[in-house]
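Only a portion of the chains appears, each positioned as in the full assembly.
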Amino acid sequence: MVSSKYMTNENNSTSKQKTIKNIGALENGDKFTGIVKIMRKSQPGPVIFTVSNGYGMADAVIKDSDFNVNDIVEISGYVNERAGKVQIEIERIKEMKIDFDSIIDKSSEPNNTSFTIESERLEKLRPYFYSISKRIRRAIFENQPIMIRHHADSDGINAGLAIEYSSKLLMEQIGVNPDYNLYRFPSRAPFYEITDVFKDVVLVKKIIEGHGQKKPLIIILDNGSTPDDVLGLKAMKSMGFEMIVVDHHNPVIIENKKTLVDPYLSFHLNPYIEGLDSQTCAGMLAYELATWICEDYSNPSLPAVAGITDRSNIKEVDEYIKKSKKSRRELEEIGTAIDFIAYQLRFNSGKGLFEELYDNPELVKIINEEVRKGSKTQLESTLPYLRTQDINGIILSTIDLEKYTMKFTYPAPGKVVSMIHDTVIIDRERFPVITIGYLSDMIIIRSNKPVLPVDKIIERLRKDIPHAHIEGGGHECAGAIKFIPAHLHEIIQNIKSQVKELSYEGYIKDDN
Amino acid sequence: MVSSKYMTNENNSTSKQKTIKNIGALENGDKFTGIVKIMRKSQPGPVIFTVSNGYGMADAVIKDSDFNVNDIVEISGYVNERAGKVQIEIERIKEMKIDFDSIIDKSSEPNNTSFTIESERLEKLRPYFYSISKRIRRAIFENQPIMIRHHADSDGINAGLAIEYSSKLLMEQIGVNPDYNLYRFPSRAPFYEITDVFKDVVLVKKIIEGHGQKKPLIIILDNGSTPDDVLGLKAMKSMGFEMIVVDHHNPVIIENKKTLVDPYLSFHLNPYIEGLDSQTCAGMLAYELATWICEDYSNPSLPAVAGITDRSNIKEVDEYIKKSKKSRRELEEIGTAIDFIAYQLRFNSGKGLFEELYDNPELVKIINEEVRKGSKTQLESTLPYLRTQDINGIILSTIDLEKYTMKFTYPAPGKVVSMIHDTVIIDRERFPVITIGYLSDMIIIRSNKPVLPVDKIIERLRKDIPHAHIEGGGHECAGAIKFIPAHLHEIIQNIKSQVKELSYEGYIKDDN
């Protein structure tokens, strides 16, 4: 066996060439000579170095050595397979005075810098894609683990899957083991909650530092841009973590292209910063980024599903739908199934299960039937008890969700209010319609026209009922408000007064 | 060392004989020659095959080989021990054109086909036992993992333990490692909930497919037969899982021996299908099945405890009690302890702890004292506030469980209502007694005579109060009803009306 392998090597002049490009693809019997950086050193016993040549990663073994992590050396030796693992058996090793960073920096430049669709919106954000994809590639080439945190809805999950799978593909191509270098977790809250931060730190300390690895690069998707994220990001930064945010939620405060979270991030991609809005959702942004991280990665259904479930109306969604070769209906049902599964799994990352949905239309159908049934129940239970008033031409409806919906049942309150709202609108499209669902400490608002933006409601409530400690936020036509339970009814009355005070005719005029 | 071992082998003519029967019991120095099926192939490095001779399993190693999983080959070689693991070092390997399935099929036939007790009920179900035990044995012989899901009460847990331990015993006998091939999880809900389904799939994708193993055979115990199970089973089936259900709950709809869940199952053992009732509980069925899976398995206390805690009154229970050599009281206390532990552990399978109860009477006693104390508290807190009326000779009692019981305290609401009911009955055995405990979105019903079966109550409620979205079910004399919270008081009033409308005298006549 040995001789034949060596023969293969001797008359294989391309082999050396190949290994210099991709040390991660070395085979038994190859001979490797090249300049590498030591990424990891494992002792005691014979020294095992994990080395990078700036593109790929391999193990190299030597009886003993004083070289250490971060040293740049030239090594030479034959490749041998042991217990199914390929190793370079170092024959010669010597120090090299060379700027290895520039080699890695060169490798880190994305090979692909085209978007998968034509889009002015994306072009406007091009510099962010370049620097973020380069940073993530660099992490992979430097054997730095990657930890993805994403919002646990269809948009966030699709964003997470895109970055996870493209990073995995690149890792496999260059010989890095994704099992120890790639993590993905969902966040229930619509921001990077402090509880998630603490859990991440405990995990990093346990799993990753236990393997003698670097601090991971943290990538936060479909979360991370808003004032609510400041606490978590600040805490992570204080512990020396580097973080990247890719989000499409309104950062609220932007001055000179700087948001409240920027001091804690190395990169922040958010369309609002460049004057765009939330329609280019996180799933689209992350998908395009994924194709820059690894040019061989592709799954155009992902951004299509993300866009549809986030109710994005821009032409980019249609482009993705076209590329996905699935119908809008099919993609929407995949999104619904993702949301349903995310609801059931809570803090479980659902590894392998979300992927299944893209290949198993029967499962998608089964889940959608269940969701339709549940939606019908929630609607039938609430509609008869909906109180609807016409206040100066504005249709205001209220419903007590605690009394009239099933607890712990999908769809959850937010979606229930959306469904009720969609029902109220029927035949009233021309009127402003506001729908309010309430729990003991929360109010959910939906409207079809921005006559009374959620931000304004909150501002006024804070002024009128300060002791209620109003929190929350949202878009112009949708939002949620949290408060001290005692003040629920006062808050509802106050919102009704705000509607009464509206000069709706004035609004009509302003609008036209 | 080597020579002595080979000597042992050379003059050991029975050795080969033995290994052909049980390849799983090969020892260092044995020589093996036989026809095997390749169950697993591990690469790269030297190829390690996991092979089965249709009865046992062993590892066989060869430098390289083009044979693959599912190939039938004849191999020959000496057995060597490496790092504590026995391997056949393949000297010769050649393809065999043979119907290996028939060999495995033969091995899969149960060696034991007797029930441990005499029982007409069990005899009526004999064909199910044969085909199910054969299927489970086949999974074990084919190195297919087994995943057990069982209801998290004493009946379900005992059923789970019986199948787990008999499967484990057979695995160990034939050389399969139970650590990677046998899983058991409790289901909190009285059906195979969609959340459990999703968790199972994620686990399968992670643990099992990560080891390059087959999709597991899913065995659902004391759950799985009812309309509520359809969603979960349908979803699992769409993902290509094979499932077996062993349950004793009423499937409600049975036509031509077919239930609503049958389209999704490969086997379905439920006494109702053969015209029997729920008295042959899951713990009994699973225990008998366990003795067919592995004839060396035995623990007659298990079905006795299951029967007692499920309030089964058939003579089979007495048979099991006799065989257990424990008193009814002792067994009942074990069951109480199982229920208490299951309540505390929630989603934890309690591995090792339930087993402890069968060997540690002191622990059983400690827990039972605690349960008695808790029961006394719950009774003393509720009884003074129980409202009891005599409605045309029917004794109807109601109690608000949210107001008058301790939250998150064992015994839980269902058991509390049973205890209250048992107290109300005292000295009123001859009258129909109905006891109702209510929470904000649930009503629990117990009665001593089937004057007003729970099914009928539900049917009427659905008709009279459709917006309440009545769900639930139960036996004739016990059940639980879930609904939209707003309608609680209307529902209680409606049940009272139903009682009033009963012609109780008529009932008496029917009954005699």
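Lettered A and B in written order, each chain numbered from 1.
In the analysis below, a contact is a pair of C-beta atoms (placed from the backbone, for glycine too) under 8 Å apart; a residue touches a chain by one contact, two chains touch by 3 or more.
These numbers come from a predicted model, not from an experiment.
Sequence-identical chains in the complete complex of this entry number 3, based on the file rather than the 2 shown.
Convention: only the chains that are shown with their structure count from here on.
Centre-to-centre, using mean CA coordinates, chain A is 39 Å away from chain B. Taken together, the chain B residues at the contact with chain A in this complex read 42-45, 63, 194-195, 198-199, 201-202, 205-206, 209, 231, 234-235, 238-239, 441, 466-469, 482, 484-486.
Residue ranges on chain A touching chain B, taken from their complex, read 1, 81-85, 341, 344-345, 348-353, 356, 360, 362-363, 366-367, 370, 377, 380-381, 384-385, 400, 402-407.
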